[in-house]
Every structure is written in structure tokens, then in C-alpha cells.
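Note that one protein chain is taken out, while the other chains of the complex remain in position.
After this line comes chain A, so read on.
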Amino acid sequence: MDYFANDLTSLHDLLVKKEISVTELTKETLAAIKEREQKVAAFLSVDEQGALKQAAELDQKGIDADNILAGIPLGIKDNIVTKGLTTTAASKILENFNPIYDAAVIEKLKAAQTITIGKTNLDEFAMGGSTENSAFKTTKNAWDQTKVPGGSSGGSAAAVAAGEVVASLGSDTGGSIRQPASFNGIVGVKPTYGRVSRYGLIAFASSLDQIGPFTRNVKDNAQLLNAISGADPRDFTSSKHEVPDFAQGIAAGVKGMRIAVPKEYLGEGIAADVKKAIKDAISVFEKLGATVDEVSLPHSKYGVPVYYIIASSEASSNLQRFDGIRYGHRAQEVKNLEDVYVKSRSEGFGDEVKRRIMLGTFSLSAGTYDAFFKKAAQVRTLICQDFAQVFAKYDLILGPTTPTTAFGIGEDIKDPVTMYMNDILTIPVNLAGLPGMSLPAGYSKGLPIGLQLIANQFDEKTMYRAGYAFEQETDFHKQVPMIGGQN
């Protein structure tokens, strides 16, 4: 199946008209994965048997014409638990972990009759921005295999960008969906905090984590978000807010829409090619009838330090559960129980995870709590207030997703602080719990540039509407990487 030439709507038509069976679609998807994995290495595991079994059952039942997702094979980030299907979070500590339940989003996708074709690579426990922190393999950018795919959801992004699947799920704590979407020239959405249940998402930073979809176009993305949204009694932070049909009214245009561009988002540290693409995007929105004004988010520059304290503090607490007792790696050659904890964790976690546990433990410990955790939580309030002031007057915020295009494999990994600064434009959105989207807005030296759209809480519809309008006016989303058999 050529996923570059099809979207969810056209695939659904083919399935409904029986021009292709679910089994055929699944087999073709498996074949594409087999061929392209040699280049991108996006998957940690592929469930060939399970996928074909599910496909056969769906062929037996027939495809419901009203269910756009029926029979569609999807990639799932490997920090989302899947019953009976090994889930590792790309960590040695969970190398053989076989979940006994499905995440809420997987239950919803099963109800929507999608097929989980495999689990995608990530930075260990979703900590990182390049997928180089995976304990198992290095995923490559679909456009240039010497470049990182971004992260932490690098596998989910590369799989879609390389045409292995039409869509996938990732998770975003500080930019882990939007940044890899930007680096791979596809559409990635982090929904409003609480929009999607986190039940069954292996927790990194619970006040920031959110699951969201990767697709090759905006409408597909809205349709996939429709399927996974909604309140869940097992995640008390999931919102009871009404879930609208995100795809309905998506073509209404942006005439009269008030768009704000934070001057900090086009300032120092943003590469010239990225700035130019975003300025061109601004012209497109103006041409389409939106008004665009410059605003300021004065505290956004503190987003990175605030994030690293808060996310690491929450991670140090969440990751206490990996102690070698109930699941995961248990160290051998131990003398006592304390040894089990210390050795299992020290052997099982990779360096970046250890750094964050250490920073978090330090930030929360007596003597440093006020200067670190409390201070960060206060500055987080100021960052939220900056956004609230802008959204009092504007419908949408626009800027780049990342300061640069994808960097080289091995380039930043040795210097944690440089790596952290890559997230400067995406992190504030998580801190304030807002929805954010990245979509393709240009290319520089053969690498995609991402446009970031940020809406007010629970106003994903405005974001989708703007993204769709931009996409209809441009052809960046139609460009495909030179990968697989088509070139």
C-alpha cells in the first residue's frame, strides 16, 4: 500500500468497496515495514501474527462504512501498554515486560477496530529529543538517515514519514510529538492536558504527559484524535470536558481569526531558514484573512529550566516503581533487599534516565526544595499567565516548532544541556496544558521545517481549522522523502 498516495478517507473507501481486504492491507503494510525498517529502524517490535489474526477477523465481520478507522494498521509508541504485546519504554529495565492490560487509548482503538501493527521506538521512558536514548536501537530520520528523527516519539514519527503506516500514536511531555513531527515533515498533535486518558501510558511526568496522533495530514489527525479522546475514571486528570468532532467544520477557514506570534519565538537562537519559513507561513495566514500580531511571552525563556526541574521531579517519583520486585529487570548476585533495588535500577536504567532521576531527587530533597522545585512551580504559574493574557485577545498562537531542522545522529547526545535547549519552543505548551500542533511549513537543505500552532485549552478545533487552511494553501505536506521503492 502506498501510504504517500493515500489518507484515512481513501483507505477507508478502498476497504468499504472491498477493492482491498484488511488482510491484504495488513500484509502490504508488513511488507513496507520490512523493506523500510532497514533505513529508518522505527519499530521495536512488529506483531505480524496478531495483526494478521485481527485482520482476518475484520474481513470476516466486514468493514463498517461509518467507521473511518476500521481495519487501519497503526504504530503505537512503546511506552503505551498493550495487553500481551511486549512493552519496553525502550528501557532494559522493561525488556521482557508483557502487559496484562491495555492502555485506555488501546481499548478505544480496539473498539474502533484499528490494527496494532507494532510498537515504535522512543528515547528510554520518553526522556530525550532524538530517540538516541533508546536502549535498543537508533531510529533514523525518514528524510536523511544521518539525522535524528527527533524524540522522544521518534519511531512513531519516522514510521509515518517513511510510509510504513498511515498514522501512529506518540506521547508528548515537553515536545515529544511535535518536535519529531517537525523533524520528519508530518503532522503531530499534543492535545490539551486531560483530553486523552493517560491510563496505561508508562508515566514520565504526570502533570505534563499527554498521548496524541501522528499523521501525514491535518484531517487524518483530527479523526484519530476523535477516537482516543474522552474522560476515563481510571485517570482522574482526564477531563469531563465535552469532546467535539475535531474534523467537523475543519474546512471553515481562518477569515477573521486572530493569530498571535510571540516575538520570543522568532528571536535569538532560531535558525534563519526556520525563521524564513515561519514568516512565509504568516503571510499565508494573512492572505487567507487572518490578522497576525506580534505579542510577548516574557517568561517562555524560562520554560526549559522550569521543565527540567518539574519533569525530572515527577519522573524521580514515578520511576520509583521500577524496583525489581513486581516486574522488570531484577539484578542477580544480591545480598539483601536494598541490593535488589539499587542494583536492579542501576543496571536497568540508561544514563539519561539516571540523570533525570538524580536531578529530580535533588530538586525535591530537603535543603533544595524551595530553591528548585517550588521556584520552578512558581515560574510555571507565570508562564501559564503569559499564555492566558495572549488568549484573552487571540484565538491562536503561531511560531516554529523547533529552533533548527533535524540535527545529526551523535551530534548533541554528549551534551545534555544543548539537547535540552532544543525543546525551548515546545515545553511552555506542556507547562500550561495547552494543545499544540506541528505541521510541515517548508524545507531547508532537504530537511523539513515545522510550523507550531498553539490553541487555548480544549480549543483543538481552532488549531485543526487553522492547520487545515494552511495545508490547503500549501503543498509542503505532499512532499515525500526518498525512501522505499518509489524513487
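FYI, a contact is a pair of C-beta atoms (placed from the backbone, for glycine too) under 8 Å apart; a residue touches a chain by one contact, two chains touch by 3 or more; residues count from 1.
To be clear about the criterion, contacts and distances are computed from a predicted model.
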Name under which UniProt lists the unshown chain, selected from "ATP synthase subunit a", "Aspartyl/glutamyl-tRNA(Asn/Gln) amidotransferase subunit C", "ABC transporter related" or "Cytochrome c oxidase subunit 1": "Aspartyl/glutamyl-tRNA(Asn/Gln) amidotransferase subunit C"
Touch with the omitted chain, as defined above, among A:D323, A:D412 or A:E471: A:D323
Residue among A:L122, A:L297 or A:A376 that touches the chain left out of view: A:A376
Per the touch definition above, residue among A:T138, A:S296 or A:T361 touching the missing chain: A:T361
Residue ranges of chain A at the interface with the undisplayed chain: 96-98, 100-101, 193-194, 207, 233, 236-241, 299, 302, 304-306, 308-309, 316, 320, 323-330, 334-343, 345-346, 349, 354-355, 357-359, 361-362, 365, 371-372, 374-382, 384, 416-417, 420, 431-433, 457
